[in-house]
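The complex is shown incomplete by one protein chain, all other protein chains being positioned as in the whole.
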(Lines give C-alpha, C1' and ligand atoms only; values in the text may rest on other atoms or scores of the structure.)
Protein backbone atom coordinates (compact mmCIF):
# COMPACT_ATOMS: atom_id res chain seq x y z
CA UNK A 1 0.00 0.00 0.00
CA UNK A 2 1.31 3.39 -0.97
CA UNK A 3 1.28 5.72 2.03
CA UNK A 4 3.03 8.62 0.29
CA UNK A 5 1.02 11.77 -0.24
CA UNK A 6 1.78 15.13 -1.79
CA UNK A 7 1.37 18.46 -0.05
CA UNK A 8 -1.69 19.07 -2.26
CA UNK A 9 -3.25 15.82 -1.07
CA UNK A 10 -2.39 16.73 2.50
CA UNK A 11 -4.40 19.95 2.20
CA UNK A 12 -7.51 17.97 1.37
CA UNK A 13 -7.41 16.12 4.67
CA UNK A 14 -8.59 18.96 6.89
CA UNK A 15 -12.19 19.95 7.56
CA UNK A 16 -13.97 22.54 9.69
CA UNK A 17 -14.48 21.44 13.27
CA UNK A 18 -11.79 18.79 13.30
CA UNK A 19 -9.70 17.90 16.31
CA UNK A 20 -6.04 18.00 15.30
CA UNK A 21 -3.10 16.80 17.37
CA UNK A 22 0.29 18.22 16.51
CA UNK A 23 3.60 16.85 17.73
CA UNK A 24 6.37 19.18 18.80
CA UNK A 25 7.66 21.12 21.75
CA UNK A 26 8.17 24.82 21.12
CA UNK A 27 8.07 24.00 17.42
CA UNK A 28 10.83 21.40 17.61
CA UNK A 29 9.35 18.22 16.19
CA UNK A 30 6.39 20.02 14.63
CA UNK A 31 5.76 19.48 10.92
CA UNK A 32 6.02 22.85 9.21
CA UNK A 33 4.71 21.39 5.97
CA UNK A 34 1.63 19.92 7.58
CA UNK A 35 0.98 23.14 9.50
CA UNK A 36 1.17 24.96 6.16
CA UNK A 37 -1.27 22.40 4.73
CA UNK A 38 -3.73 23.18 7.53
CA UNK A 39 -3.27 26.89 6.82
CA UNK A 40 -3.89 26.33 3.10
CA UNK A 41 -6.96 24.19 3.82
CA UNK A 42 -8.59 27.17 5.54
CA UNK A 43 -10.32 24.69 7.88
CA UNK A 44 -12.02 26.57 10.71
CA UNK A 45 -13.12 25.82 14.28
CA UNK A 46 -10.24 23.46 14.90
CA UNK A 47 -9.60 21.98 18.30
CA UNK A 48 -5.82 21.86 18.58
CA UNK A 49 -4.05 19.48 20.95
CA UNK A 50 -0.38 20.27 21.36
CA UNK A 51 2.28 20.60 24.03
CA UNK A 52 2.25 24.39 23.59
CA UNK A 53 1.43 27.03 20.98
CA UNK A 54 5.12 27.72 20.28
CA UNK A 55 6.03 31.22 19.11
CA UNK A 56 3.93 33.33 16.76
CA UNK A 57 5.88 32.26 13.70
CA UNK A 58 7.02 28.74 14.59
CA UNK A 59 5.45 25.35 15.20
CA UNK A 60 1.66 25.53 15.42
CA UNK A 61 1.83 29.28 16.13
CA UNK A 62 0.64 30.34 12.66
CA UNK A 63 -2.59 28.32 13.10
CA UNK A 64 -3.43 30.53 16.07
CA UNK A 65 -2.71 33.78 14.22
CA UNK A 66 -4.72 32.59 11.21
CA UNK A 67 -7.95 32.33 13.25
CA UNK A 68 -8.43 28.65 12.50
CA UNK A 69 -8.46 27.43 16.08
CA UNK A 70 -11.46 27.64 18.39
CA UNK A 71 -9.99 25.59 21.22
CA UNK A 72 -6.48 24.80 22.39
CA UNK A 73 -5.62 21.93 24.73
CA UNK A 74 -2.01 22.48 25.78
CA UNK A 75 0.32 22.67 28.77
CA UNK A 76 1.81 26.06 27.94
CA UNK A 77 0.76 29.07 25.88
CA UNK A 78 3.00 31.77 27.36
CA UNK A 79 5.54 31.90 24.55
CA UNK A 80 2.93 32.84 21.95
CA UNK A 81 1.31 36.12 23.04
CA UNK A 82 -1.38 35.81 20.34
CA UNK A 83 -2.85 32.78 22.10
CA UNK A 84 -3.16 34.70 25.36
CA UNK A 85 -4.67 37.75 23.66
CA UNK A 86 -7.24 35.66 21.83
CA UNK A 87 -8.05 33.81 25.03
CA UNK A 88 -8.66 37.04 26.93
CA UNK A 89 -10.73 38.37 24.00
CA UNK A 90 -12.86 35.23 24.17
CA UNK A 91 -11.87 34.17 20.67
CA UNK A 92 -10.09 30.99 21.73
CA UNK A 93 -10.99 28.58 24.49
CA UNK A 94 -7.85 27.36 26.25
CA UNK A 95 -7.71 24.20 28.35
CA UNK A 96 -4.42 24.10 30.23
CA UNK A 97 -3.25 20.61 31.10
CA UNK A 98 -0.12 19.64 33.05
CA UNK A 99 2.38 18.36 30.50
CA UNK A 100 2.66 14.87 31.94
CA UNK A 101 -1.10 14.60 32.19
CA UNK A 102 -1.41 15.72 28.57
CA UNK A 103 0.93 12.92 27.50
CA UNK A 104 -1.01 10.38 29.58
CA UNK A 105 -4.41 11.52 28.33
CA UNK A 106 -3.28 11.15 24.73
CA UNK A 107 -1.82 7.74 25.48
CA UNK A 108 -5.04 6.68 27.21
CA UNK A 109 -7.04 7.81 24.19
CA UNK A 110 -4.84 5.72 21.93
CA UNK A 111 -4.59 2.71 24.20
CA UNK A 112 -8.22 2.00 25.02
CA UNK A 113 -7.96 3.09 28.64
CA UNK A 114 -10.87 4.83 30.33
CA UNK A 115 -8.78 7.61 31.78
CA UNK A 116 -5.72 8.45 33.80
CA UNK A 117 -5.43 8.41 37.58
CA UNK A 118 -2.79 11.01 38.35
CA UNK A 119 -1.73 12.79 41.55
CA UNK A 120 -0.69 15.80 39.45
CA UNK A 121 -2.98 18.77 39.99
CA UNK A 122 -4.66 17.54 43.18
CA UNK A 123 -5.55 20.58 45.28
CA UNK A 124 -5.05 22.99 42.38
CA UNK A 125 -7.25 24.67 39.76
CA UNK A 126 -6.65 21.64 37.56
CA UNK A 127 -8.86 19.62 39.90
CA UNK A 128 -11.94 21.76 39.21
CA UNK A 129 -14.80 19.88 37.63
CA UNK A 130 -13.00 16.55 37.77
CA UNK A 131 -13.71 13.40 39.70
CA UNK A 132 -11.16 12.49 42.35
CA UNK A 133 -10.53 8.99 43.67
CA UNK A 134 -8.84 7.97 46.86
CA UNK A 135 -6.80 4.85 46.22
CA UNK A 136 -4.89 3.24 49.07
CA UNK A 137 -4.99 6.47 51.04
CA UNK A 138 -3.77 8.80 48.31
CA UNK A 139 -5.84 11.13 46.17
CA UNK A 140 -5.83 11.06 42.36
CA UNK A 141 -7.57 13.02 39.64
CA UNK A 142 -9.47 11.15 36.98
CA UNK A 143 -8.32 12.74 33.74
CA UNK A 144 -10.17 11.83 30.55
CA UNK A 145 -8.61 10.37 27.40
CA UNK A 146 -7.90 12.56 24.37
CA UNK A 147 -8.38 11.46 20.79
CA UNK A 148 -8.13 13.35 17.50
CA UNK A 149 -9.44 13.13 13.98
CA UNK A 150 -5.96 13.75 12.61
CA UNK A 151 -2.48 13.73 14.07
CA UNK A 152 0.10 15.80 12.19
CA UNK A 153 3.52 14.50 13.13
CA UNK A 154 7.16 15.03 12.30
CA UNK A 155 9.75 12.27 12.18
CA UNK A 156 13.35 12.13 11.11
CA UNK A 157 13.14 9.05 8.90
CA UNK A 158 10.44 6.73 7.69
CA UNK A 159 10.53 3.66 5.52
CA UNK A 160 7.76 3.21 2.98
CA UNK A 161 5.85 1.01 5.41
CA UNK A 162 5.59 4.01 7.72
CA UNK A 163 8.02 2.84 10.39
CA UNK A 164 9.38 5.94 12.10
CA UNK A 165 12.52 7.02 13.87
CA UNK A 166 12.96 10.38 15.53
CA UNK A 167 15.94 12.59 16.20
CA UNK A 168 16.96 14.03 19.58
CA UNK A 169 14.38 16.12 21.39
CA UNK A 170 12.17 16.34 18.30
CA UNK A 171 10.62 13.05 19.40
CA UNK A 172 8.56 14.48 22.33
CA UNK A 173 4.81 14.00 21.75
CA UNK A 174 5.03 12.52 18.24
CA UNK A 175 5.09 8.79 19.08
CA UNK A 176 2.25 9.14 21.60
CA UNK A 177 0.00 10.99 19.18
CA UNK A 178 0.57 8.28 16.56
CA UNK A 179 -1.64 6.09 18.78
CA UNK A 180 -4.46 8.52 19.29
CA UNK A 181 -5.87 9.76 15.98
CA UNK A 182 -8.14 8.33 13.33
CA UNK A 183 -5.69 9.46 10.66
CA UNK A 184 -1.96 9.76 11.26
CA UNK A 185 0.04 11.86 8.81
CA UNK A 186 3.78 12.29 9.16
CA UNK A 187 6.25 14.62 7.54
CA UNK A 188 9.67 13.02 7.32
CA UNK A 189 13.07 14.43 6.48
CA UNK A 190 14.17 11.26 4.77
CA UNK A 191 12.26 8.38 3.24
CA UNK A 192 14.01 5.04 2.89
CA UNK A 193 13.09 1.68 1.41
CA UNK A 194 11.52 -1.06 3.47
CA UNK A 195 14.33 -3.05 5.04
CA UNK A 196 16.63 -0.08 5.58
CA UNK A 197 15.46 0.55 9.14
CA UNK A 198 16.49 -1.94 11.81
CA UNK A 199 13.24 -3.27 13.35
CA UNK A 200 14.91 -2.97 16.77
CA UNK A 201 15.37 0.79 16.42
CA UNK A 202 11.94 1.68 15.02
CA UNK A 203 10.16 3.90 17.54
CA UNK A 204 6.70 4.04 15.95
CA UNK A 205 5.60 0.97 13.99
CA UNK A 206 4.31 1.65 10.50
CA UNK A 207 0.95 0.07 11.29
CA UNK A 208 0.11 3.31 13.12
CA UNK A 209 0.98 5.57 10.19
CA UNK A 210 -1.50 6.26 7.42
CA UNK A 211 0.24 8.86 5.26
CA UNK A 212 3.80 10.05 4.73
CA UNK A 213 4.77 13.43 3.34
CA UNK A 214 8.41 13.94 2.35
CA UNK B 1 29.58 5.62 39.50
CA UNK B 2 30.42 2.01 38.92
CA UNK B 3 27.24 0.02 38.29
CA UNK B 4 28.98 -3.26 37.46
CA UNK B 5 28.45 -6.14 39.85
CA UNK B 6 29.67 -9.71 39.96
CA UNK B 7 27.45 -12.76 40.15
CA UNK B 8 28.56 -13.15 43.79
CA UNK B 9 27.42 -9.60 44.56
CA UNK B 10 24.16 -10.27 42.75
CA UNK B 11 23.43 -13.18 45.08
CA UNK B 12 23.58 -10.87 48.07
CA UNK B 13 20.73 -8.73 46.77
CA UNK B 14 17.89 -11.13 47.49
CA UNK B 15 16.07 -11.53 50.81
CA UNK B 16 13.18 -13.61 52.10
CA UNK B 17 9.81 -12.09 51.38
CA UNK B 18 10.93 -9.85 48.56
CA UNK B 19 8.81 -8.97 45.55
CA UNK B 20 10.82 -9.67 42.41
CA UNK B 21 9.88 -8.70 38.87
CA UNK B 22 11.48 -10.65 36.07
CA UNK B 23 11.48 -9.64 32.43
CA UNK B 24 10.96 -12.21 29.71
CA UNK B 25 8.26 -14.00 27.78
CA UNK B 26 8.49 -17.78 27.89
CA UNK B 27 12.07 -17.32 29.04
CA UNK B 28 13.07 -15.14 26.09
CA UNK B 29 14.43 -11.95 27.60
CA UNK B 30 14.79 -13.48 31.05
CA UNK B 31 18.19 -13.24 32.73
CA UNK B 32 19.42 -16.78 33.35
CA UNK B 33 22.30 -15.49 35.44
CA UNK B 34 20.09 -13.45 37.72
CA UNK B 35 17.63 -16.32 38.07
CA UNK B 36 20.59 -18.48 39.09
CA UNK B 37 21.58 -15.76 41.58
CA UNK B 38 18.13 -15.92 43.13
CA UNK B 39 18.41 -19.71 43.30
CA UNK B 40 21.80 -19.44 44.97
CA UNK B 41 20.54 -16.84 47.43
CA UNK B 42 18.01 -19.34 48.76
CA UNK B 43 15.65 -16.43 49.42
CA UNK B 44 12.21 -17.75 50.37
CA UNK B 45 8.62 -16.50 50.23
CA UNK B 46 9.21 -14.53 47.08
CA UNK B 47 6.38 -12.78 45.26
CA UNK B 48 7.24 -13.19 41.59
CA UNK B 49 5.85 -10.83 38.95
CA UNK B 50 6.42 -12.08 35.44
CA UNK B 51 4.61 -12.51 32.13
CA UNK B 52 4.49 -16.28 32.67
CA UNK B 53 6.34 -19.02 34.52
CA UNK B 54 7.97 -20.30 31.33
CA UNK B 55 8.87 -23.99 31.16
CA UNK B 56 10.18 -26.01 34.09
CA UNK B 57 13.80 -25.55 33.06
CA UNK B 58 13.79 -22.15 31.36
CA UNK B 59 13.23 -18.52 32.32
CA UNK B 60 11.89 -18.16 35.86
CA UNK B 61 10.75 -21.80 35.85
CA UNK B 62 13.53 -23.04 38.16
CA UNK B 63 12.45 -20.57 40.88
CA UNK B 64 9.08 -22.31 40.99
CA UNK B 65 10.59 -25.80 41.20
CA UNK B 66 13.02 -24.66 43.91
CA UNK B 67 10.19 -23.75 46.33
CA UNK B 68 11.27 -20.13 46.63
CA UNK B 69 8.05 -18.54 45.43
CA UNK B 70 4.96 -18.09 47.58
CA UNK B 71 2.99 -15.99 45.11
CA UNK B 72 3.03 -15.57 41.35
CA UNK B 73 1.47 -12.64 39.52
CA UNK B 74 1.45 -13.58 35.84
CA UNK B 75 -0.72 -13.77 32.75
CA UNK B 76 0.01 -17.40 31.94
CA UNK B 77 1.22 -20.43 33.87
CA UNK B 78 0.11 -23.24 31.57
CA UNK B 79 3.47 -24.03 30.03
CA UNK B 80 5.04 -24.87 33.40
CA UNK B 81 3.08 -27.74 34.93
CA UNK B 82 4.89 -27.36 38.28
CA UNK B 83 3.22 -23.97 38.83
CA UNK B 84 -0.22 -25.48 38.30
CA UNK B 85 0.53 -28.43 40.57
CA UNK B 86 1.80 -26.20 43.35
CA UNK B 87 -1.21 -23.95 42.94
CA UNK B 88 -3.63 -26.85 43.27
CA UNK B 89 -1.66 -28.16 46.25
CA UNK B 90 -2.00 -24.75 47.90
CA UNK B 91 1.75 -24.21 47.94
CA UNK B 92 1.71 -21.22 45.62
CA UNK B 93 -0.81 -18.45 45.36
CA UNK B 94 -1.38 -17.50 41.73
CA UNK B 95 -2.88 -14.20 40.62
CA UNK B 96 -3.69 -14.36 36.92
CA UNK B 97 -3.68 -10.99 35.19
CA UNK B 98 -4.48 -10.28 31.53
CA UNK B 99 -1.16 -9.64 29.82
CA UNK B 100 -1.94 -6.09 28.76
CA UNK B 101 -3.24 -5.28 32.22
CA UNK B 102 -0.06 -6.70 33.74
CA UNK B 103 2.03 -4.38 31.56
CA UNK B 104 -0.14 -1.39 32.50
CA UNK B 105 -0.11 -2.19 36.22
CA UNK B 106 3.68 -2.34 36.22
CA UNK B 107 3.87 0.90 34.25
CA UNK B 108 1.43 2.57 36.66
CA UNK B 109 3.56 1.43 39.60
CA UNK B 110 6.63 2.94 37.99
CA UNK B 111 4.98 6.12 36.75
CA UNK B 112 3.25 7.42 39.86
CA UNK B 113 -0.25 6.67 38.61
CA UNK B 114 -2.95 5.53 41.04
CA UNK B 115 -4.10 2.64 38.89
CA UNK B 116 -5.24 1.60 35.47
CA UNK B 117 -8.73 1.98 34.03
CA UNK B 118 -9.06 -0.87 31.56
CA UNK B 119 -12.01 -2.44 29.78
CA UNK B 120 -10.16 -5.76 29.73
CA UNK B 121 -11.75 -8.31 32.03
CA UNK B 122 -15.08 -6.53 32.52
CA UNK B 123 -17.76 -9.18 33.01
CA UNK B 124 -15.22 -11.93 33.68
CA UNK B 125 -13.62 -13.55 36.73
CA UNK B 126 -10.92 -10.88 36.53
CA UNK B 127 -13.49 -8.33 37.71
CA UNK B 128 -14.04 -10.09 41.05
CA UNK B 129 -13.11 -7.99 44.06
CA UNK B 130 -12.24 -4.95 41.97
CA UNK B 131 -13.85 -1.55 41.72
CA UNK B 132 -15.48 -0.74 38.40
CA UNK B 133 -16.05 2.76 37.05
CA UNK B 134 -18.43 3.85 34.37
CA UNK B 135 -16.79 6.57 32.34
CA UNK B 136 -18.72 8.18 29.49
CA UNK B 137 -21.06 5.23 29.31
CA UNK B 138 -18.44 2.48 29.23
CA UNK B 139 -17.35 0.25 32.08
CA UNK B 140 -13.74 -0.07 33.21
CA UNK B 141 -11.94 -2.04 35.89
CA UNK B 142 -9.72 -0.20 38.32
CA UNK B 143 -6.53 -2.26 38.38
CA UNK B 144 -3.93 -1.44 41.02
CA UNK B 145 -0.30 -0.55 40.37
CA UNK B 146 2.46 -3.12 40.85
CA UNK B 147 5.87 -2.35 42.28
CA UNK B 148 8.79 -4.57 43.24
CA UNK B 149 11.77 -4.55 45.53
CA UNK B 150 14.00 -5.78 42.73
CA UNK B 151 13.62 -6.10 38.98
CA UNK B 152 15.85 -8.69 37.33
CA UNK B 153 16.16 -7.80 33.67
CA UNK B 154 17.92 -8.91 30.54
CA UNK B 155 19.18 -6.57 27.85
CA UNK B 156 21.25 -7.05 24.75
CA UNK B 157 23.71 -4.21 25.31
CA UNK B 158 24.40 -1.68 27.99
CA UNK B 159 26.91 1.10 28.26
CA UNK B 160 28.59 1.67 31.61
CA UNK B 161 26.04 4.37 32.45
CA UNK B 162 23.35 1.68 32.28
CA UNK B 163 21.69 2.77 29.05
CA UNK B 164 20.03 -0.30 27.56
CA UNK B 165 19.12 -1.61 24.15
CA UNK B 166 17.21 -4.81 23.58
CA UNK B 167 17.12 -7.35 20.79
CA UNK B 168 14.04 -8.56 18.93
CA UNK B 169 11.26 -10.05 21.04
CA UNK B 170 13.52 -10.29 24.10
CA UNK B 171 12.48 -6.72 24.88
CA UNK B 172 8.93 -7.52 26.09
CA UNK B 173 8.44 -6.60 29.78
CA UNK B 174 12.03 -5.54 30.47
CA UNK B 175 11.79 -1.78 29.78
CA UNK B 176 8.53 -1.46 31.73
CA UNK B 177 9.90 -3.23 34.79
CA UNK B 178 12.92 -0.91 34.77
CA UNK B 179 10.49 1.79 35.95
CA UNK B 180 8.84 -0.15 38.73
CA UNK B 181 11.38 -1.51 41.20
CA UNK B 182 13.45 -0.06 44.02
CA UNK B 183 16.51 -1.79 42.63
CA UNK B 184 16.99 -2.54 38.94
CA UNK B 185 19.59 -5.15 38.02
CA UNK B 186 20.29 -6.06 34.41
CA UNK B 187 22.22 -8.88 32.80
CA UNK B 188 23.64 -7.80 29.46
CA UNK B 189 25.23 -9.77 26.66
CA UNK B 190 27.60 -6.98 25.82
CA UNK B 191 28.91 -4.03 27.79
CA UNK B 192 30.22 -1.01 25.90
CA UNK B 193 31.82 2.27 26.89
CA UNK B 194 29.80 5.40 27.46
CA UNK B 195 29.41 7.13 24.11
CA UNK B 196 29.16 3.94 22.08
CA UNK B 197 25.35 3.86 22.16
CA UNK B 198 23.47 6.43 20.11
CA UNK B 199 21.26 8.35 22.58
CA UNK B 200 18.47 8.18 19.98
CA UNK B 201 18.41 4.37 20.04
CA UNK B 202 18.62 3.83 23.80
CA UNK B 203 15.40 2.17 24.95
CA UNK B 204 15.89 2.34 28.72
CA UNK B 205 17.84 5.32 30.04
CA UNK B 206 20.68 4.48 32.41
CA UNK B 207 19.17 6.59 35.17
CA UNK B 208 16.74 3.71 35.75
CA UNK B 209 19.44 1.05 36.05
CA UNK B 210 21.26 0.43 39.32
CA UNK B 211 23.43 -2.59 38.60
CA UNK B 212 24.80 -4.32 35.52
CA UNK B 213 25.93 -7.94 35.37
CA UNK B 214 27.85 -9.04 32.30
CA UNK C 1 -6.20 -28.67 -2.60
CA UNK C 2 -8.92 -31.21 -3.15
CA UNK C 3 -12.21 -30.29 -1.50
CA UNK C 4 -12.67 -33.89 -0.47
CA UNK C 5 -9.42 -33.94 1.44
CA UNK C 6 -10.05 -30.69 3.29
CA UNK C 7 -10.23 -31.10 7.06
CA UNK C 8 -12.62 -29.17 9.26
CA UNK C 9 -9.73 -26.98 10.39
CA UNK C 10 -8.74 -26.19 6.83
CA UNK C 11 -12.33 -25.37 5.90
CA UNK C 12 -12.54 -22.98 8.84
CA UNK C 13 -9.17 -21.33 8.17
CA UNK C 14 -9.99 -20.86 4.50
CA UNK C 15 -13.29 -19.17 5.30
CA UNK C 16 -11.74 -16.94 7.96
CA UNK C 17 -9.10 -15.84 5.46
CA UNK C 18 -11.86 -14.31 3.33
CA UNK C 19 -12.62 -11.86 6.16
CA UNK C 20 -9.20 -10.26 5.84
CA UNK C 21 -8.68 -7.07 3.92
CA UNK C 22 -5.40 -6.01 2.39
CA UNK C 23 -3.20 -4.26 4.92
CA UNK C 24 -5.14 -5.38 7.99
CA UNK C 25 -3.23 -5.69 11.24
CA UNK C 26 -4.14 -9.16 12.44
CA UNK C 27 -3.48 -11.10 15.62
CA UNK C 28 -3.91 -14.85 15.44
CA UNK C 29 -4.35 -17.12 18.43
CA UNK C 30 -2.42 -20.34 18.86
CA UNK C 31 -3.53 -23.45 16.92
CA UNK C 32 -6.15 -23.35 14.19
CA UNK C 33 -5.98 -19.54 13.69
CA UNK C 34 -2.33 -19.81 12.62
CA UNK C 35 -3.49 -21.66 9.49
CA UNK C 36 -5.36 -18.60 8.21
CA UNK C 37 -2.45 -16.94 6.35
CA UNK C 38 -2.14 -20.04 4.15
CA UNK C 39 -5.51 -19.21 2.60
CA UNK C 40 -5.34 -15.46 1.99
CA UNK C 41 -6.97 -14.56 -1.33
CA UNK C 42 -4.79 -13.16 -4.11
CA UNK C 43 -4.02 -9.51 -3.59
CA UNK C 44 -4.66 -9.66 0.13
CA UNK C 45 -1.70 -9.34 2.40
CA UNK C 46 -2.01 -8.80 6.13
CA UNK C 47 0.41 -7.70 8.82
CA UNK C 48 0.62 -10.15 11.69
CA UNK C 49 1.16 -9.00 15.25
CA UNK C 50 2.85 -11.11 17.87
CA UNK C 51 1.71 -9.76 21.21
CA UNK C 52 5.04 -10.50 22.87
CA UNK C 53 6.34 -7.48 21.03
CA UNK C 54 6.37 -7.05 17.29
CA UNK C 55 4.49 -6.62 14.05
CA UNK C 56 5.53 -8.29 10.84
CA UNK C 57 5.55 -11.89 12.01
CA UNK C 58 6.83 -14.08 9.21
CA UNK C 59 8.59 -17.35 8.56
CA UNK C 60 12.03 -18.06 9.99
CA UNK C 61 14.71 -16.81 7.59
CA UNK C 62 18.20 -18.20 7.22
CA UNK C 63 18.83 -18.95 10.87
CA UNK C 64 16.85 -19.21 14.08
CA UNK C 65 17.37 -16.39 16.59
CA UNK C 66 17.11 -17.21 20.28
CA UNK C 67 15.54 -13.79 20.84
CA UNK C 68 12.82 -14.08 18.22
CA UNK C 69 9.80 -16.15 19.18
CA UNK C 70 6.08 -15.87 18.55
CA UNK C 71 3.38 -15.59 21.20
CA UNK C 72 3.51 -19.36 21.59
CA UNK C 73 7.20 -19.22 22.40
CA UNK C 74 8.21 -20.85 19.09
CA UNK C 75 11.05 -19.59 16.88
CA UNK C 76 9.79 -17.30 14.17
CA UNK C 77 10.85 -14.59 11.77
CA UNK C 78 10.09 -10.94 11.06
CA UNK C 79 9.47 -9.27 7.73
CA UNK C 80 11.69 -6.37 6.64
CA UNK C 81 8.75 -4.01 7.23
CA UNK C 82 8.29 -5.18 10.82
CA UNK C 83 9.11 -3.45 14.08
CA UNK C 84 9.87 -4.57 17.63
CA UNK C 85 8.49 -2.89 20.74
CA UNK C 86 7.79 -3.60 24.39
CA UNK C 87 4.74 -5.34 25.85
CA UNK C 88 3.24 -2.00 26.73
CA UNK C 89 3.04 -0.69 23.17
CA UNK C 90 2.01 -4.15 22.03
CA UNK C 91 -1.10 -4.01 24.18
CA UNK C 92 -1.73 -0.35 23.39
CA UNK C 93 -2.08 -1.56 19.81
CA UNK C 94 -4.45 -4.31 20.95
CA UNK C 95 -6.60 -2.50 23.49
CA UNK C 96 -6.50 0.78 21.58
CA UNK C 97 -8.36 -0.60 18.57
CA UNK C 98 -5.36 -0.64 16.26
CA UNK C 99 -5.65 -4.36 15.59
CA UNK C 100 -8.18 -4.83 12.80
CA UNK C 101 -8.92 -8.50 13.32
CA UNK C 102 -8.17 -11.13 15.90
CA UNK C 103 -8.88 -14.79 15.29
CA UNK C 104 -9.16 -17.01 18.34
CA UNK C 105 -10.25 -20.50 19.16
CA UNK C 106 -13.19 -21.06 21.47
CA UNK C 107 -14.33 -23.56 24.06
CA UNK C 108 -17.81 -22.00 24.11
CA UNK C 109 -19.49 -19.02 22.42
CA UNK C 110 -22.99 -17.88 23.15
CA UNK C 111 -25.75 -15.95 21.41
CA UNK C 112 -24.83 -12.76 23.27
CA UNK C 113 -21.34 -12.77 21.84
CA UNK C 114 -19.76 -14.04 25.03
CA UNK C 115 -16.64 -16.12 24.62
CA UNK C 116 -15.06 -18.69 26.93
CA UNK C 117 -11.65 -20.02 25.96
CA UNK C 118 -9.18 -19.67 28.79
CA UNK C 119 -10.00 -21.90 31.70
CA UNK C 120 -11.77 -25.13 32.63
CA UNK C 121 -12.31 -25.03 36.37
CA UNK C 122 -11.06 -28.11 38.15
CA UNK C 123 -8.61 -28.86 35.37
CA UNK C 124 -5.31 -27.08 34.82
CA UNK C 125 -5.47 -23.33 34.52
CA UNK C 126 -3.29 -22.02 31.73
CA UNK C 127 -4.09 -18.34 32.21
CA UNK C 128 -5.61 -15.82 29.85
CA UNK C 129 -2.34 -14.50 28.44
CA UNK C 130 -3.27 -11.77 25.99
CA UNK C 131 -6.65 -13.21 25.02
CA UNK C 132 -8.80 -10.97 27.23
CA UNK C 133 -7.12 -7.85 25.90
CA UNK C 134 -7.48 -9.09 22.33
CA UNK C 135 -11.20 -9.81 22.50
CA UNK C 136 -11.78 -6.49 24.27
CA UNK C 137 -9.70 -4.32 21.98
CA UNK C 138 -9.57 -5.73 18.46
CA UNK C 139 -11.94 -4.10 15.99
CA UNK C 140 -13.24 -7.46 14.82
CA UNK C 141 -13.19 -10.64 16.87
CA UNK C 142 -13.55 -13.88 14.93
CA UNK C 143 -13.95 -17.14 16.78
CA UNK C 144 -12.64 -19.97 14.61
CA UNK C 145 -13.53 -23.35 16.04
CA UNK C 146 -15.05 -26.71 15.28
CA UNK C 147 -18.80 -26.61 15.62
CA UNK C 148 -18.99 -29.23 18.37
CA UNK C 149 -16.68 -30.60 21.02
CA UNK C 150 -14.82 -33.85 20.49
CA UNK C 151 -17.66 -35.55 22.33
CA UNK C 152 -20.15 -34.01 19.90
CA UNK C 153 -21.61 -31.44 22.28
CA UNK C 154 -22.63 -28.06 20.83
CA UNK C 155 -20.15 -25.24 21.53
CA UNK C 156 -22.43 -22.45 20.30
CA UNK C 157 -24.70 -22.04 23.30
CA UNK C 158 -27.56 -19.99 24.65
CA UNK C 159 -25.28 -19.03 27.48
CA UNK C 160 -21.62 -19.89 28.16
CA UNK C 161 -21.14 -22.14 31.18
CA UNK C 162 -17.36 -21.74 31.46
CA UNK C 163 -15.78 -18.59 32.87
CA UNK C 164 -15.75 -15.89 30.20
CA UNK C 165 -12.80 -14.49 28.31
CA UNK C 166 -14.91 -11.56 27.21
CA UNK C 167 -18.47 -10.37 27.54
CA UNK C 168 -20.30 -9.50 24.32
CA UNK C 169 -17.09 -9.34 22.35
CA UNK C 170 -17.50 -11.78 19.47
CA UNK C 171 -18.32 -10.45 15.99
CA UNK C 172 -18.19 -13.58 13.86
CA UNK C 173 -18.19 -17.34 14.48
CA UNK C 174 -16.71 -19.53 11.79
CA UNK C 175 -17.03 -23.30 12.03
CA UNK C 176 -16.72 -26.11 9.51
CA UNK C 177 -20.52 -26.05 9.22
CA UNK C 178 -21.58 -22.43 9.25
CA UNK C 179 -20.81 -18.76 9.75
CA UNK C 180 -22.73 -16.74 12.35
CA UNK C 181 -22.67 -13.01 12.79
CA UNK C 182 -23.28 -11.66 16.31
CA UNK C 183 -25.69 -8.71 16.32
CA UNK C 184 -27.40 -6.78 19.09
CA UNK C 185 -30.46 -8.90 18.33
CA UNK C 186 -28.55 -12.14 18.70
CA UNK C 187 -26.96 -14.64 16.32
CA UNK C 188 -27.60 -14.50 12.60
CA UNK C 189 -26.75 -17.49 10.43
CA UNK C 190 -25.01 -15.81 7.56
CA UNK C 191 -23.68 -18.70 5.56
CA UNK C 192 -23.57 -22.47 5.37
CA UNK C 193 -20.27 -24.07 4.49
CA UNK C 194 -20.36 -25.86 1.16
CA UNK C 195 -22.44 -29.03 1.26
CA UNK C 196 -23.80 -28.40 4.74
CA UNK C 197 -27.55 -28.49 5.30
CA UNK C 198 -29.44 -26.07 7.50
CA UNK C 199 -30.90 -28.97 9.43
CA UNK C 200 -27.45 -30.14 10.48
CA UNK C 201 -26.58 -26.67 11.77
CA UNK C 202 -29.87 -26.40 13.68
CA UNK C 203 -29.28 -29.78 15.23
CA UNK C 204 -25.73 -29.05 16.32
CA UNK C 205 -26.29 -25.51 17.60
CA UNK C 206 -27.79 -24.93 21.02
CA UNK C 207 -28.04 -21.16 20.62
CA UNK C 208 -31.08 -19.51 19.07
CA UNK C 209 -30.35 -17.81 15.78
CA UNK C 210 -32.10 -16.11 12.92
CA UNK C 211 -31.33 -16.79 9.28
CA UNK C 212 -29.92 -13.99 7.18
CA UNK C 213 -32.25 -13.04 4.34
CA UNK C 214 -29.31 -13.17 1.96
CA UNK C 215 -28.53 -16.77 2.74
CA UNK C 216 -28.68 -18.39 -0.66
CA UNK C 217 -31.91 -20.25 -1.14
CA UNK C 218 -30.13 -23.12 -2.85
CA UNK C 219 -28.17 -23.47 0.36
CA UNK C 220 -31.40 -23.82 2.26
CA UNK C 221 -32.45 -26.81 0.22
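To keep things simple, chains are lettered A, B and C as they appear, and every chain counts its residues starting from 1.
Definition applied: contacts are C-beta pairs under 8 Å (C-beta built on N, C-alpha and C of every residue); 3 or more make two chains touch, one makes a residue touch a chain.
Computed from a prediction, not measured in an experiment: that's the story for all the values here.
Shown chains touched by the hidden chain across the complete assembly: A, B. Among A:7, A:40 or A:96, only A:96 touches the chain left out of the display. Of the candidate positions A:5, A:28 or A:150, contact with the unshown chain belongs to A:28. Although one chain is not displayed, chain A still touches it through residues 25-29, 51-52, 74-79, 81, 84, 87, 94, 96, 98-104, 107, 118-126, 156, 166-176, 203.
Counting the whole complex, the residues of chain B in touch with the unshown chain are 1, 107, 110-113, 159, 161, 163, 179-180, 194-195, 199-200, 202, 204-208.
Simple rule for what comes next: only the chains that are shown with their structure count from here on.
Chains B-C form the pair joined by the most contacting C-beta pairs. The chain with its C-alpha centre at the largest distance from the centre of chain C is A. Separating the CA-averaged centres of chain A and chain C is a span of 35 Å. Look at where the CA atoms of chain A average out and do the same for chain B: the two points lie 32 Å apart.
Counting partner chains per residue, chain A shows two or more touched chains at residues 112-113, 199-200. For chain C, the set of residues touching two or more other chains reads 54, 78, 84-85, 91, 94-95, 136-137.
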